[in-house]
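One structure follows; several queries about it will come next.
In this view, the complex is presented without one of its protein chains, the others remaining in place.
Chain naming follows the written order as A, B and C, and within any one chain the residues start at number 1.
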């Protein structure tokens, strides 16, 4: 049985700032910052994203995000290792062990990104698979590639050496102390337009390898959009799955997330967290040669955080922590809001139309009720919610009058007659605790 | 707020046996049979299906199911009335009132089928809308038709007379004593390939009209397949919605229902029941000029009933009740199995592959646990379920040994080691109560 | 066998200026203008476009282009007649006879627009079909409608009364003296996304009725885009078919026409003319309540005329003739360019890329060679054509040096070395006669 976390994971991920280029010192610096400024709020995971095994990543940035046929660190069994130049503590075959230990020492959990499959190089060189009599060419599927990254071949279905390969890498990660695996090119293998969940058997193999490893490892699947017809499979074999393609600091993408949360709201459960992707806030884009502050306005950032929380998405900070400004840091510390991502709270969309969206979020024991009014238009508008519509979802009898406190701004009001009305800024949100 | 029934509806529907031709006497006979043989099990609704307003329905059967530009009973406000030849108690403008009274008198509820929209004839003749200054041509949309039935035009969005029209018909139905409305050509308006939920505004108008009527009326939407992307809308505005196109006594259709139940399992809730369609059992097809016994084998019928129950679908008997054979009657009386459709039980698919499917179904207070093993192949096979896989769904700690009773056959066994194995006939099911 | 015209038709059509509102006096005025200013160049057809049978067309313009369930002039056989208010000469059942006579008297040909099918009103009222024992409800298909016009039902396939109906209307048109029928909602019945050529049997019925009528009538099919997979059927049963959806004075639409001409270039033949639609030039849009001069620049207009000519499309002027400005009139008189639409000339695309397109056009006896360089970009550019590439299409040996005369501007030059280079304005064209 897969690992069942009581809440969606919260943490930091290196991608939005570093792309392929992050190194050990940077990882440590972010972990330390999290330890100093963001402890006891729920932030917990430190995740090293894509191509930690690549030599000179980013050196051909003007042409390629991922250098084709480039050099990579690999052991004799075709298992990728951290690039020792960037991750010196991995020298001597220690992999991410020392770095994981350091992160654990701060009280946090350690995660890594992987591409599904086996290195193409290992297949072309017929390398031995650890713990198997088979070689890489026997398990690699030359017709199964990633459309945007040139490193791997997918693993064939039903070949014994394939499970052995996954056992060999996941076992190694478990030994290193990895707590979180973000596996890419697997949730939606978008090159295969007619069969976008073409690697479902690899999801099963990876989950089986995790269970064999004996370690509680979160399995996170990328990229999206996940396929709603496969919801059952994600729920059985994974802990998180991306519900959109890569999310960035762009209002259209944020607006579109309301459609996706609407679609996936019935699928949030213990150990199962549809994933709205990283929070592109603070300082972003250095590894992409486009370093900048987030393009999101403050209102948009509150909208994003609120939606992710009432829906129940994982929260992974994308911005570089050591460069966080005061305001951004302050919203990441709002524990009384962030706690809504816990599985103890249920979130449901009450209404969505061209102009606005309304979500309800509640807990049964002890009773708590929240209402979020999101303005999807560019300018401020008054949004009214008939609270009787909320009853249907939250099994909640509306009292004649109640108190509503807007949490982001700390303003309270009395609501009479069963309808709450508020003026909400363009692209913004008001989040009420109702009592 | 829509009506929230605690369980999916159970009852009888005239379509599978009578097609368009059913009359008052036949409706009464089926209601009486239900009263005599199927009381106190949960069977409750008596539903008059399509074209009760048509004159001489079925008289051009060799060419058309629905006679184009045929005669129909209509009042001066363009509201369709029961064909007085077939429903004599409706004479004098009493509509279905007397028949509903009769059904209520037996302790049952009364339902009718409608096509969305307003009669084409009313639009071409510019008839007045009751309670409105507008005429039918002003609210009818000439570009919104049903692809398979020639009677109606859809109602335009945002025209005041449109809501008035729906208020006028639903108000009339409420006065008649209608408890259940099966609205057709609305769940999936399949003619409009690029916009199959083109009548979503009509769903809203009908639900609003129901709430205005003040009567608890179940709103059932047809035909399917419902669109999973619109799940939220169905859940907000309707009580039932068809998850496949018309279901008949054909194994391929039954097998396919496993895919659909997999897809919709997270959407069963109080007042919200994804609908697997009528049960085509017993005597069928007279109105279609192809009277016959069901083509389903007994094993297939048990499979169907079990799936509908563990999933939580409404149960509507399609066969003519007065002609039920002993065996079919006997399975419709298995209250200890049929009770699983209640909202108190949660059903989840545990596994599905090419060969078989496994569903778990459970209740928390007091604890009950069921496991259904479905054989999707043509011949008998042994199916094994690792009960630990069930834990994930049912939050259930598996004891070292437990008792499993197969409910359809009444056979018990002891299960050791956390895995239940049973031999299941081709297309058949075994349903275990685990204790 | 269908009518085989030696050249694509040239003429004037009422739609772009009048929409549904044109009347007899306006038709006469345009015919008279054509007679006075555009004779002997090839302009020949005067076409009355959509809804000449409707009462008060355009009177609900703010809501509808076509009034739903509106009044129309019809005879007792369900055959639509000219609205006698707008076409007074049609009084007494004379239809378009007198107007056709007038147009013929000027030396021109007379055309009308029709919607495929039979009036919905005729079907709902079970009207008699002329020359048949059947009534309209027996031949009308209630599931076959036009998605954008509410007037008609399609005709069923294989019902004898259906051919009788088409014979009855086409026979009447032939008696009136109609030379050209533009039948709409038939080339692409776009409501039926999965079967957009759903009315192919009606094309056959109409062509058969034309042949029975004994009159040489051009059959023009609308709207586009025509389906390339059905090219053979259009070629067999029609004379013209639209290769795009409605064309208006918009650069993106004009640019897109290069893709469509590329696709259809092999299908221009005697009697078969893929149709690029009307020329929206001069004064446009009055009937749409948006009267204006064309939005096309002069360069764009030359591009359009040149493409239509070298490709071999019909040429129908859309603008109101009586309001033509000098410059527009002057380009419509360039007989030495317009003659290229004749079937004696073959046109072929030589090259097309993101930036420009090149077409070759030639005649064998006596030899004539033309080359058109089209600039698809917004700003002026030099375009070079390697004349050897033209050889492949035109079977033409390139001389060492040749004379190139740009026809629109009347400028000549000598080309050496087998490559012609010219500076072409943004969105513009240079058309060379090579000698």
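Assume a contact is a pair of C-beta atoms (placed from the backbone, for glycine too) under 8 Å apart; a residue touches a chain by one contact, two chains touch by 3 or more.
Nothing here was measured: the structure is a model prediction, and the numbers come from that model.
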item	value
Sole residue of C:59, C:133, C:160 or C:266 that reaches the chain not shown, by the stated touch rule	C:266
Residue in contact with the excluded chain [from A:105, A:147, A:399 or A:412]	A:147
Hidden partner interface residues of subunit A, rising order	68-69, 120-121, 123-124, 126, 137, 140-143, 145-148, 150, 191, 193-194
For subunit C, residues in touch with the removed chain	1-2, 4, 228-229, 231-232, 236, 262-263, 265-267, 271, 349, 352, 388-389, 391-392
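Note that only the chains that are shown with their structure count from here on.
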item	value
Touch-based graph of the chains, sorted into line, ring, star, complete or other	line
Cα superposition angle of subunit A on its copy subunit B, in degrees to the nearest 5	180
Cα-centroid distance, subunit A relative to subunit C, in whole angstrom	56
Subunit A and subunit B, separation of their C-alpha mean positions in angstrom	40
Intercentroid distance (Cα basis), subunit C paired with subunit B, Å	51
For subunit C, residues that touch 2 or more chains besides their own	none
